[in-house]
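With one protein chain held back, the other chains of the complex are shown just where they sit.
A, B, C, D and E are the chain letters, set down in written order, and residue numbers restart from 1 in every chain.
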Amino acid sequence: MKEFYIRDAAQQENKVVTTSFVISNKQIKSKKSGEPYLDLTLMDRTGTIQAKMWDNVEECAYTFEQDDILKIKGLINKYNQRWQLTIHKVRKMDEAEIDFSDYLPKTSKDIDGLWRALGEFVSSIGEPHLRLLLELFMADPEIARAYRNAPAAKTMHHAFIGGLLDHVVSLCRSCDLVARNYPFINRDLLLTGAFLHDIGKVHELSYARSFGYTTEGQLLGHMVIELELLHTKLAQVPGFPPQLKILVEHLIISHHGQYEFGSPKLPMFPEALMLHYLDDLDSKMEAMRAQFEHDAELDSPWTAYNSALARPLLNTRKFLKSLDADELEAEPVVAPIE
Amino acid sequence: MKEFYIRDAAQQENKVVTTSFVISNKQIKSKKSGEPYLDLTLMDRTGTIQAKMWDNVEECAYTFEQDDILKIKGLINKYNQRWQLTIHKVRKMDEAEIDFSDYLPKTSKDIDGLWRALGEFVSSIGEPHLRLLLELFMADPEIARAYRNAPAAKTMHHAFIGGLLDHVVSLCRSCDLVARNYPFINRDLLLTGAFLHDIGKVHELSYARSFGYTTEGQLLGHMVIELELLHTKLAQVPGFPPQLKILVEHLIISHHGQYEFGSPKLPMFPEALMLHYLDDLDSKMEAMRAQFEHDAELDSPWTAYNSALARPLLNTRKFLKSLDADELEAEPVVAPIE
Amino acid sequence: MKEFYIRDAAQQENKVVTTSFVISNKQIKSKKSGEPYLDLTLMDRTGTIQAKMWDNVEECAYTFEQDDILKIKGLINKYNQRWQLTIHKVRKMDEAEIDFSDYLPKTSKDIDGLWRALGEFVSSIGEPHLRLLLELFMADPEIARAYRNAPAAKTMHHAFIGGLLDHVVSLCRSCDLVARNYPFINRDLLLTGAFLHDIGKVHELSYARSFGYTTEGQLLGHMVIELELLHTKLAQVPGFPPQLKILVEHLIISHHGQYEFGSPKLPMFPEALMLHYLDDLDSKMEAMRAQFEHDAELDSPWTAYNSALARPLLNTRKFLKSLDADELEAEPVVAPIE
Amino acid sequence: MKEFYIRDAAQQENKVVTTSFVISNKQIKSKKSGEPYLDLTLMDRTGTIQAKMWDNVEECAYTFEQDDILKIKGLINKYNQRWQLTIHKVRKMDEAEIDFSDYLPKTSKDIDGLWRALGEFVSSIGEPHLRLLLELFMADPEIARAYRNAPAAKTMHHAFIGGLLDHVVSLCRSCDLVARNYPFINRDLLLTGAFLHDIGKVHELSYARSFGYTTEGQLLGHMVIELELLHTKLAQVPGFPPQLKILVEHLIISHHGQYEFGSPKLPMFPEALMLHYLDDLDSKMEAMRAQFEHDAELDSPWTAYNSALARPLLNTRKFLKSLDADELEAEPVVAPIE
Amino acid sequence: MKEFYIRDAAQQENKVVTTSFVISNKQIKSKKSGEPYLDLTLMDRTGTIQAKMWDNVEECAYTFEQDDILKIKGLINKYNQRWQLTIHKVRKMDEAEIDFSDYLPKTSKDIDGLWRALGEFVSSIGEPHLRLLLELFMADPEIARAYRNAPAAKTMHHAFIGGLLDHVVSLCRSCDLVARNYPFINRDLLLTGAFLHDIGKVHELSYARSFGYTTEGQLLGHMVIELELLHTKLAQVPGFPPQLKILVEHLIISHHGQYEFGSPKLPMFPEALMLHYLDDLDSKMEAMRAQFEHDAELDSPWTAYNSALARPLLNTRKFLKSLDADELEAEPVVAPIE
Partner (left out) sequence: MKEFYIRDAAQQENKVVTTSFVISNKQIKSKKSGEPYLDLTLMDRTGTIQAKMWDNVEECAYTFEQDDILKIKGLINKYNQRWQLTIHKVRKMDEAEIDFSDYLPKTSKDIDGLWRALGEFVSSIGEPHLRLLLELFMADPEIARAYRNAPAAKTMHHAFIGGLLDHVVSLCRSCDLVARNYPFINRDLLLTGAFLHDIGKVHELSYARSFGYTTEGQLLGHMVIELELLHTKLAQVPGFPPQLKILVEHLIISHHGQYEFGSPKLPMFPEALMLHYLDDLDSKMEAMRAQFEHDAELDSPWTAYNSALARPLLNTRKFLKSLDADELEAEPVVAPIE
């Protein structure tokens, strides 16, 4: 447990704190005098803060690199409407001291609860081979640990610890809901696709100290990685029907929906097409939500340009706030599902 | 009520029938003798059938054109695995004799039931201006009649009488379901968008005797048409908030989601983006369902090439039929909506 | 009337001036001492100038924001071949003191003369409904004021006060000329399209203190806005033929010529296609002219990369200046119009 | 002079004519008896007509091929609302008998008049090197003959004898008109570009008996061909300024305006950009005009799908015919050219 | 061994033959009398021929379908410059009678020779794990049989029995040659990629009676199929380095070179990029060669439009035949490989 988190800066204004951060950007710049100073971006799981170290830089400047975790003593002050830290002392931490979960952004949801929700979806699958397949994944301690921690992307959406699980549970929920409206949809297949579609991200992305791609991730991508994970587990399911195997493989490799997004095949059956749409929708809803959260303090209902969606976004709630908000919040109709 | 419908051909094999059809294609060809014969495609709301008239063609060949409705007497016979009609006599019908609903393909669902379901969605809208706006549309007898009859497209999906209503009710249902998974979604706005997004098709498409585009439809398109319909009705809602007006207009003009599909603006707020996704998904689910229905008799689980989706489709149910189907049909889990 | 305009900097070198500017960019930076200083971009209708304020910054730095208009006292000096202003004192001005026309770039042409030229084109329209329609627009004082002031774009072309009017008059002139070469062109329709095609920019763009998009502009765009303006005015023209209405609407929504430029329909009749071509040509000719003006001082006949045209441009006149320029300037042939 | 032209078929109904045609399509089909019959498309410069030869086919069927010119005797009759010819006798003509100008579609304008108009534009060029260059082209008898005969395209626009000249004269006229509206345009350069931009089509296209591409045309295209023509003539202009040479070459190779239309460079100066726009506009205006002429007999104001423009077209005049046409025809305003 | 092959038709003109064919297209048409006749396309491994059966059709028309193999008796005759067969009698053959190799187009090269050449490339690989991996593939009798028979594509290139092997051997040869020019290329990796890049086609394509896609091929594609084949064999190579595994997987999934051609990853190291280029080049060289062979009889050096390359092709040799051909054939220089 860190002594101080970035989100609590306001409580420490003009005080000296001693705590730890991961270095997400390090630059050595020079004062006019020719002496170097350090310009750093520090991160913990609650945010980022700019920091400068003006003195005694030479003796410590080369003792650490980006992605290292440092113990830092310094002064919290406000400058140009933002918090910053003037560093007095730094020291690189030993691995043994580090609790990595302190440094990366993390879902605000309860990971155990999400994991249980995912388990309930798996239990609800009627087709026994598919259910057993997914249970094997959940029972594999290495996969379970990774599945609960991995982000869903490097930058585009759900880029935080727990993001993969958060995204998959939300997607399962959308699948479960929309399947009710299309009676010819095989819900078991659809949920299996939702469970597996991004599972390769546990090896595609690295997320120990910062978010990046592994070599395997760069060269193969999560779809190819998850095919191999699938085959390993399939070997443990007796009598898995070969037709089902092909359908599950197709769900995986077609879920990006288009060639230019890296799917080598277009979705060719209803469950594959629906998985693609709901996955894409969930990613973009989360990208919008995160952008609104990020820009919550702005006066304008318009956000900054969102690069994942390649447009600025309008926060509908803010824009409508002059209306009586209560009027807009009505009870959901009891949906007339046939 | 017609005396005979094309879907009942098997019951009249090698019998002479007298009934009416719309001419969906007419060609005059010549026999080797130099004499003309007629090669027609006939349609009623249950299907199409090829027909040939060999004799006495000259006296009737120029008495009718494509899209006319004829009373026809002829012999039902099977040729090359398909039904055909050898025509003995034809006569163009008077407008007064015609019940146009006999000739165009039509939804198999109950239009009154769909209309009631749409009304229930409207009633469930909490924001009073939006609810009143939609109620005005439903109460307008001219619009109501058209909304209940129009197809949703010329060829791509829901290309049948009642298709527009069928599509909109299904879309409202998907919107209602998925909104439960994204608490920041304004359900009232989303349903308003679903109700209005294709309403201009009542003027864009002509569907009295065949499906086509009106001049207005060709030059303006349904999005521009529905803006004007919207403005006419808005004038009747006292105190409609100007912010809401802009949001509703944006929902309309952005619902195709991309410039190349004719949206002059990209969806810029969550309800607009969700409307686009669920609209597109509903269209494609129906296109798949219709293709499966069309190819139901084929042995292969693969359909013919589907031009709306630009790929052949796999009928998952057919493909999996060798598995014990019962195992695949499980109870929906009680979705853990937060 | 401001005391000093940026284009006159050379006459005030090393003098202290007191005048007003709009803040087009404001940054607070820090000196090595840790003290803040201000780095500003100032604008008036004749240009922009960089400014720095080194002292007493804290007391004034948060008293104003970008787009505010300030009274400033400071020293004009030249640095690194460019003029800059070292600020001594600043004060935010009251709305009452401000003549907004002082601060935004403005056409160098006579706006009254342009407005009269536009009126003459309107008077020359033979079809009485179209002429009356446009006369109603010109007689509407709110629209007239906006039409005379609005820029034609935020950055791409005619991005200055009066730019919309300047562009439309030039476009009317091109339409009038080219129509002589194509006798089947309906000149009345073409001119009506030219008059209306960008009129929605009066609401799409904001241009009080800087050029930007309104929320309406972002969500709807000028084409959709001008449809509503059109309908309002059409209601005042008795007996406006419905065919003409559809043609005018199509001229508006198709004038960008392609889906990817935000036209929901492609131009489908000759006047619509011609309007698109001549509008695009006029925009690009102005973009070239403005770039040549901007780079007039450069030795090279090549301009900087022009982002509107996505290429560098060659100033033909500069490039050919070594030839006897007189030889290149010949009398226009009496064009053999049929 | 042929004895009979296809456009005069109505005057010969049910009469036997003897005249000549070029064979634009030849198929040998078989009667049910197993005997062959001929199904031909015949063309002369006034149109095309279908023809059938039922008897004595074997002895003549292999005596001619597509693109040959035949003397034909046969009966003109009407069938299925179109004229056709029942052939009695055919004979392949000797080259000596043939006046090729009888067989290909040809501009209805006076070629000598167009040629004079082109000459006047050349004479109006002030810059002496450019004027001399173009005069050399006009004085070259081989080029002059080809320039007066070549079509401007195989199928897209101006696809008739004299089409190149027709297009260039119209383009010169548009250039001359529009240049008046942009004072910084170098009219001499612009007209030189208009004169030369398609001159390579004299070698790119073959048009003796039908329209096609030469091998040179296929492998090089008209732009590359005209560069070589240009260099040959430039060698005869003493002191041609090298800057002008580069500009003229750029006008030629950039006039398609975009890479995907075969221009290896984008237009980079105002005259090149204007030439591209006005050339494209003139082609499309002619494509529209020709489609309207082709569909003049249709009741609908909509034409068939136009493949050059990839859309159906609306004939504005037909569509507006219910209005008082006179009202639409007004005097051109005296354009207020500055 | 069939009694007669289509390529030998000229030797049987006007004779009755009895032999077998696969039905590649079957249509039932009707004579004017109303009686049906058969219009068939027959294929054997040497070509295709059109056939008609006029009499006694009803009793046999429904006894066979497309892709069936029939024993046929009929008359060879020439009609309209092409060979055709008038059928007297047909009979569907039993599986036991059929030698399938008689019916599909097949490489003209010696398959055993190609297989040995492939084996020599494998033997030349220095890295022992890669060599052992490929040896395991070659030693697997099921894969070996399929690898020797599969076509390389359905229609685009090498669409004949043995086409896969033919293509891979040629590609290995190109790889071996070009690698000599780029010393930093790892030849072992490159050859491994060449060996494996299309091996999944043994399951992607069906080629027993005609060329098509399997369901696995449609849903997964050959790249995904070959990943699984690879993993199966890798399990048998002790100590296969994990880095090498990732590189080989990347070679497989990136070899189409671009997302839109179905590669989920772009080639990211030199061997992957070179494999993509040489594979693409080999396919297109073969497509050109096959088109030249197909159009060998045409007088023109231009071929028909080639749909794989989306352009017509020029046969350079034919085009240059008027030159002294000997002059063009020179000795290869001894390439100065460094």
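Just a few scattered comments:
Just so we're on the same page, a residue touches a chain if its C-beta (ideal position, glycine included) is under 8 Å from a C-beta of that chain, and two chains touch if they have at least 3 such contacts.
Keep in mind that this is a model prediction, so the values were computed, not measured.
Taking the full assembly into account, the omitted chain touches A, C, D, E. Here one chain is not drawn; of E:K29, E:R180 or E:H294, the residue touching it is E:R180.
Summary of contacts with the chain left out: across E:F4, E:W83, E:F160 or E:F292, the touching residue is E:F292. As for the chain not pictured, it touches subunit E at residues 117, 120-121, 123-128, 170, 173-174, 176-182, 184, 186-189, 241, 243-244, 247, 266, 268-271, 273-274, 277-278, 280-281, 284-285, 288-289, 292, 311-317, 319-320, 322-323, 327-333, 335-337.
Residues of subunit A that touch the chain left out of view are 28, 30, 32, 36, 215, 218-219. Subunit C residues in contact with the hidden partner, per the touch definition given at the top, are 31-32, 79-80, 301-302, 312, 314, 319.
One rule holds in what follows: only the chains that are shown with their structure count from here on.
The chains in contact with subunit B as well as with subunit D are C, E. Set against one another, A-E and D-E show the most C-beta pairs in contact at A-E.
Ranked by distance of CA centroids from subunit E, the top chain is C. Rounded to a whole number, the gap between the C-alpha centres of subunit D and subunit E is 44 angstrom. In subunit B, the residues touching two or more other chains are 32, 215, 218-219, 247, 268, 312, 314, 319.
Applying the touch definition to all chain combinations yields A-B, A-C, A-E, B-C, B-D, B-E, C-D, D-E.
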